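Sharing a structure with you now.
Apart from one protein chain that is not included, each protein chain of the complex appears where it belongs.
Think of it as A, B and C in the order they're written, each chain with its own count starting at 1.
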Amino acid sequence: MTRDRVRDLRRRIYLILEQGGVGDGASRLVDRLLMAVIVVNLVAVALESVPEYSERYGVVFGLIEDVSLVIFTVEYVLRLWAAPEHLPYHRLGATRARVRYALSAAGLVDLIAVLPFWFAFLVPSELRVLQVFRMVRFFKIARYSPAMRSLLDVLYRERRALIGCVVITLGTAVVAAAAMHLAEARVQPDKLGTIPQALWWAIVTLGTIGYGDVVPITVAGKIIATVTIFLGLIMMALPVGIIATAFADEIHRRNFIVTWGMIARVPLFTELDAGEIADIMELLRAEVVETGDIIVRAGDPAHSMYFIAAGEVEVVVRKEHLRLGVGQFFGEVAVLRRSRRSATATALTRTNLLVLDAQDLHALMERDPRVAARIKDVVEKRV
Amino acid sequence: MTRDRVRDLRRRIYLILEQGGVGDGASRLVDRLLMAVIVVNLVAVALESVPEYSERYGVVFGLIEDVSLVIFTVEYVLRLWAAPEHLPYHRLGATRARVRYALSAAGLVDLIAVLPFWFAFLVPSELRVLQVFRMVRFFKIARYSPAMRSLLDVLYRERRALIGCVVITLGTAVVAAAAMHLAEARVQPDKLGTIPQALWWAIVTLGTIGYGDVVPITVAGKIIATVTIFLGLIMMALPVGIIATAFADEIHRRNFIVTWGMIARVPLFTELDAGEIADIMELLRAEVVETGDIIVRAGDPAHSMYFIAAGEVEVVVRKEHLRLGVGQFFGEVAVLRRSRRSATATALTRTNLLVLDAQDLHALMERDPRVAARIKDVVEKRV
Amino acid sequence: MTRDRVRDLRRRIYLILEQGGVGDGASRLVDRLLMAVIVVNLVAVALESVPEYSERYGVVFGLIEDVSLVIFTVEYVLRLWAAPEHLPYHRLGATRARVRYALSAAGLVDLIAVLPFWFAFLVPSELRVLQVFRMVRFFKIARYSPAMRSLLDVLYRERRALIGCVVITLGTAVVAAAAMHLAEARVQPDKLGTIPQALWWAIVTLGTIGYGDVVPITVAGKIIATVTIFLGLIMMALPVGIIATAFADEIHRRNFIVTWGMIARVPLFTELDAGEIADIMELLRAEVVETGDIIVRAGDPAHSMYFIAAGEVEVVVRKEHLRLGVGQFFGEVAVLRRSRRSATATALTRTNLLVLDAQDLHALMERDPRVAARIKDVVEKRV
Partner (left out) sequence: MTRDRVRDLRRRIYLILEQGGVGDGASRLVDRLLMAVIVVNLVAVALESVPEYSERYGVVFGLIEDVSLVIFTVEYVLRLWAAPEHLPYHRLGATRARVRYALSAAGLVDLIAVLPFWFAFLVPSELRVLQVFRMVRFFKIARYSPAMRSLLDVLYRERRALIGCVVITLGTAVVAAAAMHLAEARVQPDKLGTIPQALWWAIVTLGTIGYGDVVPITVAGKIIATVTIFLGLIMMALPVGIIATAFADEIHRRNFIVTWGMIARVPLFTELDAGEIADIMELLRAEVVETGDIIVRAGDPAHSMYFIAAGEVEVVVRKEHLRLGVGQFFGEVAVLRRSRRSATATALTRTNLLVLDAQDLHALMERDPRVAARIKDVVEKRV
């Protein structure tokens, strides 16, 4: 196998595992398979802990675990190998790219999902400890949901403020616990006799949980509890305030990333660097078309190319029907060739388009000969 | 019955059931009747489950159910028949419009509200299963409250992010459950002996419910619970953040829809398409008048027509007193005839008006002969 | 007593009860007294319900109630009498103004705070029912806190959406209750045997209260409860989202009202109508001065007049020291007389000022002769 074929294979594996295009069937299949393995795994771990099932279906559970372990291990090794294909690591060497992946949040979850179990083969260890690690596999699922990823992003970006909330709540809890201990240690020595015990009450109260296993019974205790409850309601407002504010930002950022990602995925632009992509972003304008509207008609002169930001478009080119979705684009060939449209494009749903006018693209090419050279290069390959 | 009369009837039924104008007494009566049937129905189902009542008033409950079933069935059939009158389905054929309605959220709720009970007549089935379906009838009520509808819209539009929240919470729950199982399985084997049991504890804790039926008793368990409580507070902030952000958007969108809906309901404009309505929207300007202010005076020259966005207006025309509410409009005839006002309009409350200046309307008519033709057509019919 | 003196008295009582200026000692005293009576009253009602205290201090509690009743009754009658002085009712006749007050939220609370007790004197009635009405007196306190008033305003303005939330939550509760009833009616017939019983469980769960008096024990019940818990978390996000959005608006509106109120209270402007005040508002610009900064210096030419939006200012005029607070203003005389400053004003704290430039005021007076006439009139009276 030549070196080039190895590289192609690595790229192919990367695309399948990490960033499947809209129409990439293999990638979608692998994604769904991995998600199924994760879910089956979790259900198996949960059921295995029921003695009744673990006795009867012990062999099945063992098999599921062994197969999952092999699959997740292979997945981890492949991801590690393909890490240098990851765009942000592009300029780093292959080894540094792999280290970066291994130390990223996703990489660590992938590792924790397999490592302890290989150890368990060698050194026999407590089953229950392993169960916790097997549950961590759940978080591998975050990879497949953009919504979950942006939620986790928000939590990660606001981690300092959120930790601040936790520390403030803990501080309030220790003071409340000392006060409650002072008030009720004598009447409820078994439940509030020590400060750590009272701390348990304080945390359960500040978190608005209220199990009811420890409840003040004196008037002083109830007054302290009332103050604690009000403080708890205000404490609880803090993380919500932080996250609500972060969300508005995140949503704007997400839109930005979508646009950026769309442009970066256009074959024409894949090799442009950040500065050049930023230039193009400024030239784009948004357009909304309604269901059934014809966007371009075969034979018309070509004034612009289109990126789909939301919705679906049907392109009919030489009697072939193509459905294009979010992140895909059309109309670029005619623009660059300054020819007439060869296809008709119709909106299948209400569709948000990003439009790049021909003259803007040509102006960009004139302004920056490097861009022009790359673009011409790509077009020659494509046509 | 000629075909036209059938169509007129269908349109009339549609207006009564779906989109009663402000002054449409029949529509309001039918709305209130249906709401009453829904509420009576729910109360009956709830009371019927009490053995004491079900024995004593069994006949009454049976009657209520039978009558309700007939009413809801007739309602469903009429809605299905009148579906092609629904504006968004206007361009589709009658059959496709009906399928669309049948598959919409409202259509499905309407169907579930009747279908199982017709089956129950044929095949005897478990009473309690039916009760759940009867309770679903409650959601038919959403149709009558704009506030509820926009709340449900927000939930629907953010469903992905909200499902993301649920998945993250579930993931945290399974890890917390495994950890708690590890810590307390031996001391509380009856309550935390298996992971599914521990999962129940974890969900009750992350949801800040805290029934208190399962509570950790060891130090390790309490530390795990403390971490879980803090994670629960942060998890809870996620849906709030999502919805608070979505709300600000929704409120702007709602205002937009109100304006749009008002214009679309003006007889003059009902047959304009979206693009033409959008043109008119841009020509509107907002005006606020205080209680008792006179908006137009009989005999004055007519410069503009008015749409009521909020509040109430009294129009006195030839000694007749008319009360106009949200969505209604006045002053259009004099504008189109370029005549003097024939009526006096006074604000009964603080009123938000949308004003369309005469010259803008005339300019619009000159710019687009199709619009002019339609407008003249309508005016001829009206006057 | 002449008619004018009665009017002056009415105005004085109005100012004392409703809208005490910053330096009005009588108004502040009455406010504090009434607040003290309210608090003493509530504490007395609460303590009276404890048999031990009610026996021992019965006479004291009786006295407190009688005195409070007289005070609140006198207060109510005076407020009713002085209602026509209320600015928004200015144009109405005296009777209509009083009806308006009697039917306003504040008026109703004031009435409920006294009416049932006069009835109780005539018709002996259940003590405990009266206690609930006496507790309603608490809400009289809202009058004295601008923060509380704006919170209640937010709740009032969003009442439709909040009721929508309650209805959606109730709807979810009835469906959850029917499902839980289906799952557990047989295993817990005493707790979940009827739908109304299950509804209690559903509401306690959706409200994230979790008393723990009813808890599912079957697997099916726990799965239904899990779904209910997640729905509860999402439901809970709705009112928060509504109120967070409303708050941002309210804060802007509150600032607007403060400015408006300040202008309206300037003797110069009290008789201007809304349109004229709005004109002046547009001419104002904000300025921030730091602690110790001199704002105007005696002998300097007068370019503008100042309204205090936040902070405190000391004015030294002919060796006399005056402290001015929020809502007060200075520098208007020199502006109107086009003379030099006769006083020096220093910021005692970081102060937000609204500045009205002399030329803008004079331009306003030229543009509108009515305004000019009124202003000159006021200045003549003042100097």
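Here is the rule we use: contacts are C-beta pairs under 8 Å (C-beta built on N, C-alpha and C of every residue); 3 or more make two chains touch, one makes a residue touch a chain.
Just so you know, these numbers come straight off a predicted model, no measurement behind them.
Asks: Taking the full complex into account, find the residue in A:A44, A:A97, A:M135 or A:L199 that is in contact with the omitted chain.
Replies: A:L199
Asks: Of the residues C:A120, C:L151 or C:A372, which one touches the chain left out of the display?
Replies: Within the whole complex, the residue contacting the unshown chain is C:L151.
Asks: For the chain left out of this view, which of A:V136, A:I229 or A:A372 touches it?
Replies: From the options A:V136, A:I229 or A:A372, the contact with the absent chain belongs to A:I229.
Asks: Please pick, from C:I16, C:V240, C:V289 or C:I308, the residue that touches the omitted chain in the full complex.
Replies: C:V240
Asks: Of the listed residues C:G107, C:G210 or C:G311, which contacts the missing chain in the full complex?
Replies: Touching the chain that is not displayed is residue C:G210.
Asks: What residues on chain B make contact with the chain left out of this view?
Replies: Interface with the chain not displayed, on the chain B side: 208-212, 240, 244.
Asks: By the contact definition given up top, give the residues of chain A that touch the hidden chain.
Replies: 91, 160-161, 163-165, 167-168, 170-171, 174-175, 177-179, 181-182, 185, 193-196, 199, 205, 208-212, 215, 219, 222, 225-226, 229-230, 232-234, 236-238, 240-242, 244-245, 248, 274
Asks: Against the chain that's been left off, what residues of chain C make contact? List them.
Replies: Touching the missing chain: residues 42, 45-51, 128-129, 131-132, 134-136, 138-139, 141-142, 145, 147-148, 150-152, 154-155, 162, 165-166, 169, 196, 200, 203-204, 207-213, 236, 239-240, 242-248, 251, 290.
Everything below uses one rule, namely that only the chains that are shown with their structure count from here on.
Asks: Name the most central chain, where centre means the mean of Cα atoms.
Replies: Given all protein C-alpha atoms shown, the central chain works out to be B.
Asks: Among the chains, which is located farthest from chain A on the basis of C-alpha centroids?
Replies: Relative to chain A, the chain whose C-alpha centre sits farthest away is C.
Asks: Regarding the chain B and chain C pair, does the interface count as same (over half of residue numbers shared) or different (under half shared)?
Replies: different
Asks: At what distance in angstrom does the C-alpha mean of chain C lie from that of chain A?
Replies: Using C-alpha averages as centres, the distance is 46 Å.
Asks: Any chance you could list the residues of chain B touching two or more other chains?
Replies: Where chain B meets two or more other chains at a single residue, that happens at 165, 196, 208-212, 236, 240, 242, 244-245, 248.
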